[in-house]
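Worksheet: one structure, shown below.
A single protein chain has been removed from this complex, and every other one stays in its place.
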Amino acid sequence: MTLDLNPPSPVSPAVDFDADGKQHGALRLPWSRDDSAWGAIHIPICVVRNGDGPTALFFGGNHGDEYEGPIALYDLARLLKPEDITGRVIIVPALNYPAFRAAKRTSPIDGGNMNRIFPGRPDGGITEKIADFVTRGLLPLADVVLDIHSGGKTLDFVPFAAAHFLADKEQQARCMAAAEAFGAPFAVRMREIDAAGMLDTSAEALGKTFVTTELAGGGTATPETAAIARHGVRNLLKHAGILDGVPERQETRWLTMEEAGTFAASPADGLVDYALALGDEVRRGEPVARIIPHGSTGAAPVTVTAPGDGLLIGRHFPGLVQTGDCVAVVGSLDD
Amino acid sequence: MTLDLNPPSPVSPAVDFDADGKQHGALRLPWSRDDSAWGAIHIPICVVRNGDGPTALFFGGNHGDEYEGPIALYDLARLLKPEDITGRVIIVPALNYPAFRAAKRTSPIDGGNMNRIFPGRPDGGITEKIADFVTRGLLPLADVVLDIHSGGKTLDFVPFAAAHFLADKEQQARCMAAAEAFGAPFAVRMREIDAAGMLDTSAEALGKTFVTTELAGGGTATPETAAIARHGVRNLLKHAGILDGVPERQETRWLTMEEAGTFAASPADGLVDYALALGDEVRRGEPVARIIPHGSTGAAPVTVTAPGDGLLIGRHFPGLVQTGDCVAVVGSLDD
Amino acid sequence: MTLDLNPPSPVSPAVDFDADGKQHGALRLPWSRDDSAWGAIHIPICVVRNGDGPTALFFGGNHGDEYEGPIALYDLARLLKPEDITGRVIIVPALNYPAFRAAKRTSPIDGGNMNRIFPGRPDGGITEKIADFVTRGLLPLADVVLDIHSGGKTLDFVPFAAAHFLADKEQQARCMAAAEAFGAPFAVRMREIDAAGMLDTSAEALGKTFVTTELAGGGTATPETAAIARHGVRNLLKHAGILDGVPERQETRWLTMEEAGTFAASPADGLVDYALALGDEVRRGEPVARIIPHGSTGAAPVTVTAPGDGLLIGRHFPGLVQTGDCVAVVGSLDD
Amino acid sequence: MTLDLNPPSPVSPAVDFDADGKQHGALRLPWSRDDSAWGAIHIPICVVRNGDGPTALFFGGNHGDEYEGPIALYDLARLLKPEDITGRVIIVPALNYPAFRAAKRTSPIDGGNMNRIFPGRPDGGITEKIADFVTRGLLPLADVVLDIHSGGKTLDFVPFAAAHFLADKEQQARCMAAAEAFGAPFAVRMREIDAAGMLDTSAEALGKTFVTTELAGGGTATPETAAIARHGVRNLLKHAGILDGVPERQETRWLTMEEAGTFAASPADGLVDYALALGDEVRRGEPVARIIPHGSTGAAPVTVTAPGDGLLIGRHFPGLVQTGDCVAVVGSLDD
Amino acid sequence: MTLDLNPPSPVSPAVDFDADGKQHGALRLPWSRDDSAWGAIHIPICVVRNGDGPTALFFGGNHGDEYEGPIALYDLARLLKPEDITGRVIIVPALNYPAFRAAKRTSPIDGGNMNRIFPGRPDGGITEKIADFVTRGLLPLADVVLDIHSGGKTLDFVPFAAAHFLADKEQQARCMAAAEAFGAPFAVRMREIDAAGMLDTSAEALGKTFVTTELAGGGTATPETAAIARHGVRNLLKHAGILDGVPERQETRWLTMEEAGTFAASPADGLVDYALALGDEVRRGEPVARIIPHGSTGAAPVTVTAPGDGLLIGRHFPGLVQTGDCVAVVGSLDD
Partner (left out) sequence: MTLDLNPPSPVSPAVDFDADGKQHGALRLPWSRDDSAWGAIHIPICVVRNGDGPTALFFGGNHGDEYEGPIALYDLARLLKPEDITGRVIIVPALNYPAFRAAKRTSPIDGGNMNRIFPGRPDGGITEKIADFVTRGLLPLADVVLDIHSGGKTLDFVPFAAAHFLADKEQQARCMAAAEAFGAPFAVRMREIDAAGMLDTSAEALGKTFVTTELAGGGTATPETAAIARHGVRNLLKHAGILDGVPERQETRWLTMEEAGTFAASPADGLVDYALALGDEVRRGEPVARIIPHGSTGAAPVTVTAPGDGLLIGRHFPGLVQTGDCVAVVGSLDD
């Protein structure tokens, strides 16, 4: 099946978005390369539909090294029954599939960081072509859009769903409500410093109810973090009226991330030794971590301090850090 | 200073092992390469000595992507005062320093896995040369030897110190006592399936009191796991009589790892979804994890079951798994 | 010599296109790189001219791993005598010369697939700069343009010359006649699904008589397939009135390639086992090949069936295949 | 199951060689690496047994880019029924499985060329460990050993089975008879110039009836060449008395390969243009191919001539050739 | 501090360009990558200011393998005292800092050749983003701009400062005077063949007094060449009235580089054997170097001759040369 896009997209979906029932298919994208002149990428996609009703569009694997989304969405695609829903659920569990297969944040084909090249281009690189198809082919079909992120191999977060401060306050309220409905331990109001290139921005520009997440990280998933994602996707379907019932809710704490007072970067290369754990309270100027020089023993560490008051909600994950790496993310607590 | 080894080692230590006080130096190993014909590797080493007494020899960074050891040992080297000790402490916080700098388990120079090539060779590859110097130059100086491991980027463990079942029961008792004195939440009695090539084996063959550890993993460290290592090294110095005082002890649970019933491998490539968390109890045959095929949605996962009764003490860390990767390590609990 | 292009091209031809006689020269393109700050690429070119008359422009090596074209064209450049022709022959035997030297389909410099980036850009990457010079510098000089392709390392075809369905039916007729004159065992009428970026399209847009080919493949040439190319280039010169005589013709079978019913992709990764040989007749739905899973013995193969009726005219060449790779190309036979 | 080898092999077979029926299993070899600290390689193996009788041991994928062997042997493993045989068939369809997965002649892990490192070492590299297990664990179980080779990506041959000139003339007669029974279009008597390191040599040293093959090449398989392998393995089972019936035989031509007069190497780098096809007759000194310099048009090719009288039975496959590459293999015909 | 650019630049300078005194800071550029999702590049920058007066803007490391600039500018930044100057000096000693750290001409991140992508783009690759910030953020602040180049790893030059022939003759005179004031042994009037993409062009387009240099090369620096750079930067500050005093001058010889008669390229691959040393006089057609084929002994070398009359002012540095590499640069002497 080909969507009627103009200009045409090189991506052709092997599913029918208008058919009732459940389909397991692929987004097919030609990819000529040295080891297969007429090769292609097949991105898994599942469409579940039962008559008229709202459409939810769920993405995992926007970055290829984040796993709560794919775990929850492969499961949802396998287990969700058409008869249990009203409307439509479109599931793309591993959006940047080449990156996902390579267990990398970005595409091994063209280095593309999927969440920095939206809205994409139909005649660009492989990653831009995928983004373009999402922008013009999938987003217009949806009412509610969820993009499940985690920290990936190099960042770690307390688990949260988030929505952005938006110019359209009605849309903002919809998004904030949906983020809360997701039901993660934390919910975050975000002001994006540089929103250019994000899937978020493309979805929001179309007026969609959009939710993003950061669910732990390190390039792995635990039973606990995968459960947050599994509950979250069903909670959101209930919130949207696609599944019956009300979202199962644990207690959610609201935080805010503004530009100032949020991020602290490493001033040096070295071995990072954290003084605080994720979720710890901290006040501006207090030590978060020390950077230990390792070229010889006996050298003095450099201290990184908190850029604001609040909770330590994000940190650098690997044991070594380089100058300029983000060491601390502090979210401010509501009073 | 050159140790009087026969055959000579290409490694020359820039410290005097017999001098009182504290020295920050290096093990220097010539390394001719395309980008520096007459280059060398400098492995940091610290020697702290105060008169006669026992010698403790502490290693971190045997594998280059394990961080609790380096954090604790760079700190110890910086903070330990000669006047506080009786005897000698030799600290090598990042033994496979090329691997440590590259944040890799193995050496980027020759692919050498340091803990699989002991006792090493003076005329072998770079990693073998380092191992040989440890075997012939450092181990003979020591009474107590500690090699701090964690899971690294691809494995994760409950934090434990361990000692091996040994033919010499007196030595075994010394090692078990030292492992317990380290004071991690768990202590493990291990029967190594294939002990060839390990630093452990070379140290034990010389009759030394030897302790190894696995302290979490994933290629990072947390305040909690770094604290275990920091307390552990001081506990061990107290246990050895080098520092005054008695080891600070938290409650330690003893486990046993034998060959049978301990390890479960993945039968397939896929996305791994754990049913159990580290530290959970499990019985043989119960599900530990599912391997989700990701080529298309809708395919059935494959279940990996526990190989024995006990606690899940180790797991695969990354979100993707390959056929043959170790998915579960089960330690049996003492009655 | 510099062609007077506006904007200027960085490519400067070291031949005079207007001089009588034979010149062996180069297209010189500056290429600053880490191992030669002021380096350049020299693409071999030969110009043979004898007074006024039509101009033929012959390309080989558009893809760097296809060899019938280079073999025939290096030979033609060496052997063709000015006194034997009327008009002009411009020969570029290895157009993507960096790819040709590297024995790769695409450029090792910028990954450029020459036949997907026409018309090129004078300020783009290396491959785009070459395409731009062809578009603006060489194509306008020509009456008849031939671009000799083969399957390369990853595809294999029955040997054919081809022309496209074009909006201008007079031009289409010229092209079809020239394709037949080439004298390969097969001739193909093609409807290109996605013609953007091809040399073909740039040549056709200028109204040129354009012929392309696919002459076997696998990244090699045999005496038989090289002979088809050698005869083909002389046949085309005769057809164009540049060489005396009439094309030597073997019996040519006409086939048609439309979008539908032509291509079959692999639904799985595996070892490919063909049931049919190139040139075999097949009907829609009949098995063409089986994809054998190789992770363990005993697993069931997946069958790929013919997408239409006709001859198997193209296939995947390497023994292993990936999901999405083109496994079968079926050309329909004229009644 | 662990074979009782001394010294022990790190390879453990997950099949029981003594059980009746058919088992699909693996040879498991631990492989610690940066992306899986406790990983392993699983080499597929199939054992089919029906009571007492001779044992045939069949290998494919000794080199990872040769496909007739794997195609025939995955098929045989899937289709062979225990009740159809008397004795035992052990099938390893992709012996150098890491190389096979990577579609390379040699191992991507350690560069090991499997057929140059026999008898292997239990404490060597990955490829040496596999070879050692074959030598000490599998070869002793067999009566008849077949190692199916093709030319791989860089060589091409007329299809033949072969046996070596051996000191033990009774063994040589057994091997020659088995080679003929295989039923390929050609059969070759070979004097190996340098037999060190080959699986052949290890098998022959144990007195086994050993057959090797070269069945076309280029890194692909055709229906024709796969059929030769499929018939060959069943013919050999019949010849050995494991399957009922007599080998199906096409007419086989015998050739001889000695050291002198067999091989011709390229004296230059360039584009290779063959004057002869595989199977063509040739006399010593006649042109086999020309090497065309490609740096500029107009340069004179260099001719490679036949090193002896006979048939051209092997050639270089890729379109480009380097100085020293084998361009021609000539087999002498029996009078 | 953020400069008020529109569109905004992703580069944020951690210095205040308007503050008196000396600041050592960085230009911070976010760089999301697989090994640090929220990483950044910190390009060192130093601002020294003392009240009102002219601004000098000095760059080193435009190409990452050229060392006289960085040596002189790290020194200047460390040693220059605010109280010694009138006005402002902005020092960027290693502009393409990723390339500088990698000791490469171009960026290891995106292959960017800094001096070929000006004026850059705020939404381009990493190197384009840096260029854009220079163009819009730094150049407008300056009166005098100096970009210190050397030959890098692959070229070598006699030491010279240079200015371009410009349409604005007053500006040209200013630039020529500044080039002479730099005080290198040679000064060159240059007509750039292709000025597109150079920092030079962006600075000149803003009417700045611009000087560039080539100070030896080979990817190293000597006491002599570093001294030329050290004196040059202070001479230029004196010439601009920022430092007191007059430039220290050695005798400077003026040369001219036009397009024609200046460059000679290698017609072949091989070992290069120079007949002339840098600075030697030569006449058009005389031998400069021989290219020795090395595939076998006994082959005849190819001679490269001088393209014009003058001095040999530049040469290829490495011992091997490829077809198209620049072998000789000849500057014409003033009468």
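So that you can tell them apart, the chains are marked A, B, C, D and E in the order they are listed, and the count of residues begins at 1 in each.
The criterion applied here is as follows: a contact is a pair of C-beta atoms (placed from the backbone, for glycine too) under 8 Å apart; a residue touches a chain by one contact, two chains touch by 3 or more.
Since the structure is predicted, the reported quantities are computational estimates derived from the model, not experimental observations.
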Displayed partners of the chain not shown (whole complex): A, B, D, E
Touch with the omitted chain, as defined above, among E:L141, E:A195 or E:I292: E:I292
Contacting the left-out chain in the complete assembly, out of D:R49, D:R105 or D:H239: D:R105
Residue among D:I109, D:A205, D:V302 or D:C326 that touches the chain left out of view: D:C326
Touch residues of chain E, complete complex, unshown partner: 22, 24-26, 42, 44-46, 65-67, 70-71, 74-75, 77-78, 91, 93-94, 100-101, 103, 156, 218-224, 226, 271, 273-277, 292, 294-300, 317-320
Contact set of chain D toward the excluded chain (per top definition): 63, 65, 104-106, 113, 116, 151-155, 194, 196, 263, 265, 316, 318, 322-326
Footprint left on chain A by the chain that the document does not show: 268-269, 295, 323
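Definition applied: only the chains that are shown with their structure count from here on.
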Label of the chain whose CA centroid is most distant from the centroid of chain C: B
Centre distance in Å when chain A and chain E are each reduced to the mean of their C-alpha atoms: 43
For chain E, residues that touch 2 or more chains besides their own: 35, 323
